[in-house]
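See structure below.
A single protein chain has been omitted; all remaining protein chains appear in their positions.
Each chain carries a letter (A and B) given by its place in the written order, and its residues are counted from 1.
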Amino acid sequence: MGNWRLFFLAAIVLAAAPLGLPLFAMTLLTEALILGLLAMSLDLMVGYTRMISFGHAAAYGLGAYTCGFLALHTAMPLPFSLLAAALLAGVVAIGVGWVCTMATGISFSMLTLAFAQLLYALAFKWTSVTGASDGLAGIPRRAGPFGMTVLETRNGYYYLVLASMLGGFALCRSLVNSPFGAVLRGIRENEAKTLSLGYNTRLYKISVVTISFALGGLAGALYAPFAGFANTDLLFWLFSGQVLIMVIVGGQGTLVGPILGAAFFMLVEHVLSAYTDAWALFFGLIFIGFVMFALEGIWRILTSRLPARSRA
Amino acid sequence: MAKRFDASRRTIVKSAAAAALVPAMPRPAFSVEPIRIGMPAALTGPVAGVGAQMRRACEFWAKQVNAKGGLLGRPVELIISDTEGNPAIAVRKAQEMVERDGVRILTCIVVSNEALATVPRLAEWDTIFVSGDNGDGRLTGESLVPNFFRPNVSGPMGTRAVSLYLRDSPMKNFYGLGMDYAWGHNSMEVFEAECKRADKKFTGAVFSPMGTKDFSTYITRIRQSGADGVYLVLSGDDNAAFLSQAKQYRLGDKVQLLTELVDQMTINATGDATVGLIGGSRYPYTYDIPANKAFVAAWQAVYHTLPDMFEGDQYQSCIVLQAGIEKAGSTEAAKLRAALEGLEVDSIKGRVIMRACDHQGEQQGFVTKIVKREGMEHPVPEVIATYPANRITPPCNKMVYDD
Partner (left out) sequence: MDFFPFLVTQCLNALSQAALLFFLGVGLTLIFGIMRIVNFAHGSFYMLGAFIGYSVARGTGSFWAGLVLSPLIAGGFGTAFEIGLLRRLYRRDASAFLMVTFGLTLVLGEVVRLLWGVQGLQLQLPTALAGIVFLFDEPFPVYRLFLIGAGAVVAIAIWQFLERTRLGLLIRATSQNAEMVQALGVDVNLVRSGIFGVGCGLAALGGVLAAPMVTASLGMAANAIVDAFVIVIIGGMGSFPGSLCAALLVAFVQVFGTYYFPDFAIAAMYLLMLLVLVIRPGGLLGKEA
């Protein structure tokens, strides 16, 4: 229950952010929330089911390209484009999940990588839809249905992103606390045992890939009109690796952690790289330090210190 | 700055606000507001070499200008930030410069797809972007926006220069190897059209994915094509890898290697493998006119090296920008735009005219051949032909030529 109180508190603080933050801070915050949604969606796979995906950029890229394409070539209102993108990512994920779950462990990781890279190759080759190496540029923010123009404004868009993120969080949270989530944790701890208890674990795994992709697709779909473009970098394996690091750094299996991890990753990189060319050196050392000091993710650090403080 | 960083680590939620509130690099205290020029440049990643060149050119120019009392009596301040060659980061950094640092002029965006992602936002930001090296033909074609200007040579213009040179050569059959990238495809298209017009035979082209390491199969294909010349549109690591391997296969003994671009950086990285290569150049430091000689001498005095291709090209863009600001008497986007349109400047490459119709700088085209010179550690590009601006610059908003 206390957790939900925290959730509402965070929601209120974030909702009030446009009142207090300068223009560019809002841009950063919006992007951080979008990446947070993506990292959180990956956490369903990585943190709750121990399916380490090296290809989560595929979900993001699929969503971004779909939403971008619809915004550029149709008059579809933005909320529908977002849904369409999430849906497409989810549908594709059924196939991807079906193939990838034939393997487990590191082979599963590499299969997801292979799929993401094939999508990357497709984006490079399918020029008429994806714009090849240039990607899609000048993606507009289409007005919402019934002539709602509020989504075209910066703050309006921020609230759309915030609502999606909070909605996604509520969904994931109920999911992991449901019997479905219990089975996922069962798979994480011991798949053979869960299977022997009569659960069709493969079906559960395909489902979690699908949900994870749909939410990741939604994040990508939110990104395209936010940044105004979509390109092949969003599908590249390097980005998949970065999202995975965001999840780990934030704390896998916590949902909130990966959101913080994404914000941390993006903001630290953004700020460091403005100060020094050698930012990657410090960035790398941070990650090494994180592991060496046995820090199990940002969220666990915060939560483990909270009680200590209240006692003091 | 390390201290600030620690602070932002303590509480992550706050860091969103903190990061944005931290002021940019400490600024020198001038009594007048400086002219801030934003440079979201790729300083790390695969194109870091080009980014480093462009940055150096801008810094060189800014120092020159500030030494003479600045522009419009205001000092020039460069705001530099790394984009890693990634358009997502480039757009974010550019937006930060505009919204937080009050930048109204951008330059030094290295990669074409970074530029293509940025230009649709210029109107919203009320900001002028003066390209320093972006070659994609569409930037002055279908993707042209009013606030974009290109004083540098575009990809099609580079190809055009080489094509004009080939018209008078005895070579008859050509084959193409391009990077599987928008730039590679566009330039190859221009080259193919040029071949047809010149009554030469274009026997086909093949495109290699970015990051190709082994070019042996492509070399086999080039040999089988039976062409006298092969036109290369490769850049960076791919270009260096191809040239090194072509040399190992002695490809140049049978086929003349031609390329849209050849810079000293590539020559240094591949050594003798480039000797004999004929290529377009956006800026050959060996170009023999007084303005360039003065530039090269001043450059060497500061950096003790010769200015490379992207250094010269970016420097010319800075000179054009400077002339525009002086003419406009302002850095406001609307005034600067009006001043830049039709602006004529004598730069280190000769006269540049920023034509109003598509904001492309009309200028001469150079064709160079890589030769060994006595007393130089590396081979150097020697200008073997120059073509006037009216033959090099494409028709307005176009990437292909009529004659």
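The rule we apply is simple: contacts are C-beta pairs under 8 Å (C-beta built on N, C-alpha and C of every residue); 3 or more make two chains touch, one makes a residue touch a chain.
This is a predicted model, so every value here is computed, not measured.
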Residue, one of B:145, B:171 or B:206, that touches the chain absent here: B:206
Among B:64, B:143 or B:268, the residue in touch with the chain that has been omitted: B:268
Which residue of A:83, A:245 or A:302 touches the chain not shown here: A:245
Candidates A:7, A:159 or A:283 - the one touching the absent chain: A:283
Footprint left on subunit A by the chain that the document does not show: 46, 52, 99, 102-108, 110-111, 113-115, 117-118, 121-122, 124-125, 237-238, 241, 244-245, 248-249, 252, 277-278, 280-281, 283-288, 290-292, 294
Contact footprint on subunit B, counting only the chain that is left out: 44-46, 48-49, 51-52, 180, 206-209, 211-214, 216-218, 220-221, 223-224, 236-237, 240-241, 244-245, 248-250, 253, 265-266, 268-271
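Note that in this section only the chains that are shown with their structure count from here on.
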Intercentroid distance (Cα basis), subunit B paired with subunit A, Å: 35
Contact set on subunit A toward subunit B in their complex: 10, 13, 20-25, 27-29, 31-32, 124, 132-135, 137-138, 227-229, 231, 233-234, 260, 263-264, 267-268, 270-277, 279-280, 282, 298, 302
Residue ranges of subunit B in contact with subunit A within the complex: 1, 4-5, 8-9, 12-13, 15-17, 19-22, 24-25, 43-44, 81-82, 84, 86-89, 91-93, 95-96, 99-100, 112-113, 116-117, 119-121, 136, 138, 143, 180-183, 185, 209-210
